[in-house]
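Removed from the display is one protein chain of the complex; every other protein chain stays in position.
Order of writing sets the chain letters: A, B and C. Residues in each chain are counted from 1.
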Amino acid sequence: MFSKRKLFKIINHYTSQLNNRCSGNKIYDLFSNAINSKQYDLPLDDNQDNKFLLILIALMSFLAVLSLSGAIALNSTTNKWSSGLENKITIEISVETKDGHILSKDTILKETKNLYDTLSSHPLIKSVNILSNEEIQDLISPWVGNDLDLTNIPLPSLISVEIKNIGENEFNNLKKDIKKASKHANIETHEQWLSDLIEFTKTLKILSLLVTLIIISITTIAITSAVKTRLAIHNEEVTLLHYMGATDNYIIRQFQRHTVILALKGAIIGTVLGIIVTLSLTFISRSSESDLIPVIYIGFYAIIMLCLVPVIIAIITALTSYITVLRSLAKMP
Amino acid sequence: MFSKRKLFKIINHYTSQLNNRCSGNKIYDLFSNAINSKQYDLPLDDNQDNKFLLILIALMSFLAVLSLSGAIALNSTTNKWSSGLENKITIEISVETKDGHILSKDTILKETKNLYDTLSSHPLIKSVNILSNEEIQDLISPWVGNDLDLTNIPLPSLISVEIKNIGENEFNNLKKDIKKASKHANIETHEQWLSDLIEFTKTLKILSLLVTLIIISITTIAITSAVKTRLAIHNEEVTLLHYMGATDNYIIRQFQRHTVILALKGAIIGTVLGIIVTLSLTFISRSSESDLIPVIYIGFYAIIMLCLVPVIIAIITALTSYITVLRSLAKMP
Amino acid sequence: MIKFENVYFRYEYNGEDILHNINFTLDPGSYHFLTGPSGSGKTSLTTLMYIGNIPTRGKITMFGTDISKAQRSEIFSLRQRIGVVFQDFRLIPHLSTFDNVALPLRILKRPEDEVNNYVNELLDWVGLGKHKKHLPKSLSGGQQQRVAIARAIIGRPKLLLADEPTGNLDDEIGFRLMGLFEQLNRMGTTIVIATHNQQIIEQFGHPCLTLDKGHIHQEDKRKQRKKIRHVF
Partner (left out) sequence: MIKFENVYFRYEYNGEDILHNINFTLDPGSYHFLTGPSGSGKTSLTTLMYIGNIPTRGKITMFGTDISKAQRSEIFSLRQRIGVVFQDFRLIPHLSTFDNVALPLRILKRPEDEVNNYVNELLDWVGLGKHKKHLPKSLSGGQQQRVAIARAIIGRPKLLLADEPTGNLDDEIGFRLMGLFEQLNRMGTTIVIATHNQQIIEQFGHPCLTLDKGHIHQEDKRKQRKKIRHVF
C-alpha cells in the first residue's frame, strides 16, 4: 500500500503541476480528478443504490450499442444500394411516344446510334451499353412469354449508362445533352424509390438519434439523482471535509471516481452484451437463405466505434457528477 | 393531540386487557399492533424506498384484481353454460339403426311412446318433451331447406329430457332404464365438449392461482427486503429502544404500522385501478355486437370480493413485517 | 441488586479480553462511582449492567435473576427498571427533546397526561424548558447531555447507570444534576456513575469501583475524604 501511495503521489505531483499550468482547462481537470484519486474519505461503496445504477447504465449502454449498430448497419446497406444503383441510369427510346405516335424501327435505331455516340464521348459518363434485342427479349419475356417471335415487332431501345459521381447541376446538364441527342429518350433514374428509401433511412437515423438522446438523458438523470442521494447520505462527512479545508475538487474527486468507475463497469457490461447481440444478428442474417432478412454488415471500424460507448458514458458521468457535486457544494458556507 | 392520545390510551387499555386474556392469539396481536400504535419512534417515513414499495404493491394488487376478475368472469360464464346444458340430454331414435336397418314409422312411434311413458314417471327426471315434427323440421331445415315436404319421409324422433342434479351412478342407471324402454335410443349428453371446456377453465383457474401466488411471493419478498433495509438503516435506534426495555412487540408495531399503511395505500390505488379496468372491459364486452368478444359478467358480490384484495395484502404485509422484524430482533442481545 | 461473579468480557471484533475476572456486588439503594483511566473498560462494564452485551464468561445476577438464564420477556422487564445515560447520549435524532425524554414512559405505556406532566416538569428542572420542541441537532452539547440524563431518570428506574454524565456540563448544572442523583438514591434508586472527574468523586464521597486495564479494585473513599453535601 505504501509504494502504491508513493506512486500515486508522484503521478499526483506531475498532474497537479500540469493542472496548474492549464488551470482553465476544466476537461483536463475532469479526467485527472476521476483517475488520480486512490482513496475514498466517504463510504460511497456501501450503498444499495450502486447495484441499481450499475444495471441501469448497463441497460442504457446495451440499448445505445443496439441503436448505434442499427444505424451503422442501415448506413452501410444504403451505401451499398446507392453505390450499386445511384450512378446507373437507363435511357429508353420507346416505340410509342407520349403523344401516341408509333416510331419506325429506323428512327429508333438512328436515335439510339446518335445517343450512343454522344454518351460514349461525354465527360460525365463512365460506360455506355446498348442492350441487344436478346437482352431486351430476356427482360420482357416474363410478360410476353418466350415463344413469341419478336423479330417483326418494333422493340424499344434500351441504353444502360453508368455515370460518374456527379452533382445535381451536372446531372441536369447531362439530361439536356441526352435530350439534344435524342428527343424521344426517356431517362429512367432510380431517383424515386431511392429517395424514398433514403427518406426512410433518414427517419430511422433520427429515431436512433432520439434513442441516443433519451439514453443520455436517462443516464444523466440517474447519475444526478444517485450523486444527490449520496451527498444527502454523507452530508455530515462532506461538511466535515469542507470545514477541514478540503477544496471542492477534493470532494468532487471522491464522488467522481466512484461514479465513473461504476458507470464504466456498467457501460462495459452493457456494451459487451450489445456487441454480442449485434454480431449474433449479423451472423444469423448472413447465414439465413431467406430474402426477407437483409444481410446486416457491421465492419471492424464500426465495432471499434461501438467500443466508444463506455468512454462516452464515462465522460457523461464524469461531467454530470462534477456539475452535481459542485452545485450542492456551492450552497455550503 | 392530547385528547387523541388519551383516546388511544383508553383503546390501548382495553385491547391490552383483551391481549392478556388471549395472549396466545397471535393473529389478534398482529392487528392490534398495526392499528393501535399512533407514534413512530423511528423515522421510517423519510425513506426513498417508500415510493418504490408503494408503486410495486399498487402494481401487484392491480394484477391481482385483473387475474381475480378474470377468474370470476370465467367462473360465472361456465356456470351459466353448465346450468343451461349440463342437466339436459337429448334422446334420439334415428330412422337408420347402427347396423343399417331402416326402422318403420310405427316402430319409432311405439318406442317414442314407450320412452315417454317411462321417463315421465322416472324419479330422476324433471321434465320430458317430445319434439313435434314441426320442431324437428325447424331443426333440420338449415340442412335440407324449408321447401322440402317431410310428411312422407320417416323422421327421427327426438325427446328432450331435463334431469335432476344426479351423480354418475344414478345417471348410468337412468341410461339403462332408457335402453330398456327403447333399444334404438341414442342418448346425447353434452358431456364431451363440456368436459373439454371445463378442462380449459380449470387450466385458466390454475393459471390465475399461479398469478396470485407469484403476486403474493413478490409482495412478500418486497416487504421483507424493505423492512430489512429499514432495520439496517435504523439499527442504532432499534438497539437503543431495546436497551431501554422496549419489547419486541413495541418495536415491531412501529415497522408494522408503517408498512401496513404503505401497503394499504398502494393496494387501494392498485385495486381501484384494477376495478376500473375490469368494469370498463365488462361494459365494452356488453356493448359490443361482435360474437368474438364474450360477454363478461362481473357481479356486485364479485366486486365486493375484489375489494378484499387490499385487506388480504394488508394481512400479508402485517404478517411479513411481523416475522421479518421479529427474526432480526431475536438476534439482538 | 447486581452481582458479578468471575465475569470476563471481550468484543468479538477485537479478540482481546477487555474485562478480566470481575467480581463485585452492588446492594440495593447503594451509590457507586466507577472510575479508571480512559479505555479501562468503564463503558464496557456499564454495557454489561444494562444487558447491552452478554459476558464472554462468568455470571451476572441482576434483580435476583441470572441473566444468562433469563427469558426474553424477563430481560425486557429487567431493562425497563434500568435507566442509562450513554456516554455518547444516543438521542433519537428525529424526535424532539420532549419526545426523546418521554420515550421510556411511552415504552412503559404510561397514560399520556402523566407523561406530559412528568416530562415538562423534569425538562424545566434541568433548564430545557425553552427547548422542548427542538431536535437534538439544534441543541448544545450540554443541553443534549441533559436530555440524555432526563431520559434516563424519567421512568424512576430502580437502577441508574450514568456514563460520564457531566462531561459536557458546567459546574453549576453539573452539581445540580449530581444532586438530583443523590435525591433519587435517597428514594431508593441504586446508582452507578462512571466518571473520571476526581473532583466529583471526592466531593460526593461515595464508594468507588476503580477499573484498571480491565481489572477492578473496590475502594471506599468515604472514609478518606470529607463529604460535601452542603452544596444542595
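Keep this in mind: a contact is a pair of C-beta atoms (placed from the backbone, for glycine too) under 8 Å apart; a residue touches a chain by one contact, two chains touch by 3 or more.
The shown structure was predicted, so the numbers you read here are calculated from the model rather than taken from an experiment.
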| item | value |
| --- | --- |
| Shown chains touched by the chain that is not drawn here | A, C |
| Touching residue (missing chain; options C:3, C:59, C:110 or C:196) | C:196 |
| From C:37, C:93 or C:188, residue that would touch the chain that is not displayed | C:37 |
| Residue in contact with the excluded chain [from C:140, C:183 or C:218] | C:140 |
| Missing-chain contacts mapped onto subunit A | 2, 5-6, 8-9, 12, 16, 39, 41-43, 46, 236-237, 240-248, 250, 333 |
| Residue numbers in subunit C that touch the chain omitted from display | 11, 13-14, 35-39, 42-44, 87-88, 127, 138, 140-143, 145-146, 163-164, 167-173, 196, 198-199 |
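As a convention for this text, only the chains that are shown with their structure count from here on.
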| item | value |
| --- | --- |
| Graph class of chain-chain contacts, one of line, ring, star, complete, other | other |
| Most distant chain from subunit A, judged by the mean position of its C-alpha atoms | C |
| Central chain of the complex, centres being mean CA coordinates | B |
| Where subunit B and subunit C are represented by their mean Cα positions, the distance between them in whole Å | 60 |
| Gap in Å, rounded to a whole number, between the CA centres of subunit C and subunit A | 72 |
